[in-house]
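Single-structure report; data block below.
Every protein chain except one is present and positioned as in the full complex.
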Amino acid sequence: MDFSVIANNFSFLISQGLLGFGKFTGGTLRLAIPAIILGFILGIFIGLGRLARSGWVRVPATAYVEFFRGVPLVMVIFWFWFVIPVLLGVPLPEYTVALAAFVVFEAAYLGEIIRAGIQSVPRGQVEAATATGLTSVQTMRHIILPQALKNMIPALVTQFIVLFKDTSLASIIGYVDLTKAAQIVNNREIRPFELYLFIAMVYWLCTYGMSRYARYLERRLSHA
Amino acid sequence: MRYQFDWSVLWSGQTGQWLLQGISTTLEISVLAWLLAGVLGTLSGALRTAGPRPFSALSAFYVEFFRNVPLLVWMFFWYFGIPLLLPRLAQDWLFAHGAEFWAGMFALGVYHGARFSEVIRSGIQSIPKTQLEAALSTGLTVTQAYRFVIIPIALRLLIPPITNESLNLLKNSSVALTIGVAELTFQTRQIETYTAKAFEALTAGTLIYLVLCLGLSAFMAVLEKRCAIPGLIARVTPAEH
Partner (left out) sequence: MKRLLDLLLSLFLALGSATPAFAETTMEKIARTGTLTIGTRTGSPPFAYVNKQNEWVGFSIDLVEQLIIPSVSKKVGKSITLEKKESAPATRIPLLSSNAVDLIAETMTDTRSRRDSVDFSLTFFVTGAQFLVKRGSPIKGIKSVGGKRVAAQQGATNAKIIREKTPTAQLREFPDQPTAFQALAQGQVDTYTNDGIQLAGLKAKAPNPRDWEIVGDFYSYEPYGMAMRKGDADFRNVVNNGLMDGIDSGKFFEIYDKWFGPKGEVPYPMSPEVKKFLIYQAVPK
């Protein structure tokens, strides 16, 4: 065991791999944070679409969820990387490919969480809101969503953690995230044990932090 | 340049055989990993809820550590890191018997064991204590109460989340392509390399995964309906994958 390989390449692993500053297109956080935000926004539409009364909305939304939950993420990434650009006729940079694949894939899972969250709000709330004269948009905005959000926070954070870990798969298409940065260093130094242990710790620190925060939120909200 | 479709690449020559091999490897690695994950998950899930202190702490460590690190990293770790720690003889045996398959299987099984553990823990905890008390008050012994009341209820409550996790395991087996396991996604890529027909190859792979996953989940839905407990509507379905 020789951990000097970590010390020698620390700045490459962290600033290039984790943060995305450097000569390569990369960065775990640079991919994960926008993917979480955009995936959540698309997920809201998917989740609402699943509950829509019109079949024209509900059926495609359901098909979307079932489709993406039945296919591995790796496959979705390959689709976005090789096939979509051919169909559209425009090249997509790796960053866009990775981001689009994650957003589209994760939105299916996030949509399910959001649907469950909305369904967890008792029907009586909607009826009461309608009775006070609120429109359906107002009801959604002021009555249902705030309560639903509270109920789904633990599940959401768990899913965000999953998304964060999944970004490691972007390394397959040559996006230099933390995993790829470790691979590049390993290709040269052949120190797999030390390097993979190190990045496992970095991932763990990030995700454990997130899961602690989720637990804290869960506890705080259950008292509210 | 217009893309020329040629679906015959999927069954002409070796490609059809590659796809079949891919399916069988995917199923093989998934089933073995599923068994491993089941054992590890049940054991650590039970120990976490009811085990003595050092065991519950150990289980908690196992769960928190393994499920919070990406599977891809575990793949590399099990394939490149672990064999170095084994004695020479074990290494030789492993390398002669498809090390990448076993490394992939362990990576998948141990990772999903940690996630099964969470599912099982929340399943056990979702059964109110009063159930046990009620069972005991009817004159059952503790063993009988578990055997006839608690475990049957827990198992039924657990069907949906376990189904979900099992499907995740099946889909995640695709990550094993990075260490050279010739599973379905690997073979899809292989066909693409040899024929330069990305669209056809990926479509075939995607459809096969869809059929496997939707088929399995339809089967489990029937099972779930068959043994549903009357009066309970709560479906605990974590959407995590």
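A and B are the chain letters, set down in written order, and residue numbers restart from 1 in every chain.
By definition in this document, contacts are C-beta pairs under 8 Å (C-beta built on N, C-alpha and C of every residue); 3 or more make two chains touch, one makes a residue touch a chain.
None of these values were measured; they are calculated from a predicted model.
*Asks:* Can you work out which residue in B:47, B:69, B:110 or B:177 touches the chain that's missing from view?
*Replies:* Residue touching the chain left out of view: B:177.
*Asks:* Please identify which residue in B:34, B:62, B:80 or B:106 touches the non-displayed chain.
*Replies:* The single option touching the absent chain is B:80.
*Asks:* Name, in rising order, the residues on chain B that touch the hidden chain in the full complex.
*Replies:* These residues of chain B touch the chain that is not shown: 1, 3, 80, 83-84, 91-92, 95-96, 99-100, 177-180, 182, 186, 189-190, 192-194, 196, 198.
*Asks:* Which parts of chain A face the unshown chain closely enough to count as touching?
*Replies:* Here the touching residues of chain A are 9, 12, 16, 22-25, 45, 48-49, 52-54, 56-57, 60-61, 81-83, 85-94, 136-137, 140, 172-174, 183-190, 192.
Please note the rule applied: only the chains that are shown with their structure count from here on.
*Asks:* Starting from the mean Cα coordinates of chain A and chain B, work out the distance between those two points in Å.
*Replies:* Spacing between the chain centres: roughly 20 Å.
*Asks:* Can you tell me which positions in chain B touch chain A when the two form their complex?
*Replies:* My answer: residues 3, 64-65, 68-74, 76-77, 80-81, 84-85, 167, 171-175, 177-178, 185, 188-189, 192, 198-199, 202, 205-206, 209-210, 213-214, 217, 237-241.
*Asks:* Can you tell me which positions in chain A touch chain B when the two form their complex?
*Replies:* 66-67, 69-75, 78-79, 82-83, 86-87, 109-110, 112-113, 116, 155, 158-159, 161-162, 165-169, 171-172, 179, 183, 186, 192-193, 196-197, 199-200, 203-204, 207-208, 211
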